[in-house]
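Below: one structure, written as C-alpha cells.
Removed from the display is one protein chain of the complex; every other protein chain stays in position.
Let's look at chain A:
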Amino acid sequence: MMAEKIELTRSDRMSVAWRSQFLQGSWNYERMQNVGWAYALIPAIKKLYTTKEDRTAALKRHLEFFNTHPYVASPIIGVTLALEEERANGAPIDDTAIQGVKIGMMGPLAGIGDPVFWFTVRPILGALGASLALGGNILGPILFFVLWNVIRMSFIWYTQEFGYKAGSAITQDLSGGLLKDITKGASILGMFILAVLVERWVSIKFAVELPAKKLAEGAYIKFPNGAVSGGKLQEILSQQASGLSLTKMAPNTLQGNLDSLIPGLMGLLLTFLAMWLLKKKVSPIVMIIGIFIFGILMRVLHIM
C-alpha cells in the first residue's frame, strides 16, 4: 500500500505559531526553553506521527536544550516543521540533523532578535508611549500595546511561514544581505532615538545660583529718575519688548550657563559615565541605587 504524503496544513501551522507564543513558559536553568519548544510542536507531532514509538522519539528529540530570543524562534520552528514533515514522509533525516539545525540557527538569530526587538523596537515604542503617558494621555499605553503586538504577531507568523517554505535552505540565507541590512538599519535608528531620549528625558537640574552678571551698557533699560512722560514710557515699553533687561544685573545660574552650551549636556555625561561603569562590570542595580542616594545627597546640600 502506498502511503499518502502527510502534509501540515495552514491551520496546523497556525496552531504551532499560536503555541510558540508560550515558548518561555517553563523556562528552566537546565534546558531553558525546551518544554515550551516541545509544547509548540505538539500539534505537528500529533499530525505527522501516528505510532507511539514515532511520537515518543519526536517528543524526546524536541525536549533537548533550546534557547533563543522568543520571536526569532519562529523561523527555526518553520524550518523544523519542514524537516519533520519530510522525515515523516520517509526522507532520511536523523535526529542529529534536526538538532543541528536548531542549535545552528538559535545563536545567530538570537544575535538579531535581541538588538532588534529588545534594544530598538521596544525602547522606541516604549519611549513614544511613555512620553505621551507622562502627560496623562491614554493613547500612550494603547499605542505601545497595539503597535507592539501587530509587529510581533506579524513577525512570528510570516517568519515561521518563511522558514517552513525555505526549509533548510534558510540557514544559508541567514548570512545574506537582507538580515544584515535590517540589523544595521535598526541600530542606526536605535542610536539616533537613544540620543534623543538622553537629551529629552535624563533630567539633571542644578539649583546653584552664581553671582549675578553686570550687563553691558545698552543691554538693559535706563529708567529716568524723574517723572515719565508718555513718549518716554512708550520708549521704555518698546525696549522691554525687544528683550532688554529691566535691571542692571542679570541673574546667573549654573544651569543657565550649562544650557547655553547645549541643553542636556549633564545628562549625556551621566549616560557616558553609566556606559563606562557597565563596561567595568558594575551592576545596573548598584548604579540605580547609587543614583538615588546621590539625588538625596544633592537635595540635602541644595545643589539640585
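Here, a contact is a pair of C-beta atoms (placed from the backbone, for glycine too) under 8 Å apart; a residue touches a chain by one contact, two chains touch by 3 or more; residues count from 1.
Keep in mind that, in the parts below, contacts and distances are computed from a predicted model.
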item	value
Chain excluded from display, named as in UniProt, from "Carbon-phosphorus lyase complex subunit PhnI", "PTS mannose/fructose/sorbose transporter subunit IIC", "Ribose import ATP-binding protein RbsA" or "3-oxoacyl-[acyl-carrier-protein] synthase 2"	"PTS mannose/fructose/sorbose transporter subunit IIC"
Absent-chain contact - pick from A:100, A:224 or A:263	A:263
Residue touching the undisplayed chain, where the options are A:130, A:166, A:215 or A:244	A:130
Touching residues (missing chain, whole complex) on chain A	21-32, 34-36, 38-39, 42, 45-46, 52-53, 55-56, 59-60, 63, 67-68, 70, 106-108, 110-112, 114-115, 118-120, 122-124, 126-138, 140-141, 144-145, 148-149, 152, 180-181, 183-205, 262-264, 267-268, 270-275, 277-279, 284-285, 287-289, 291-300, 304
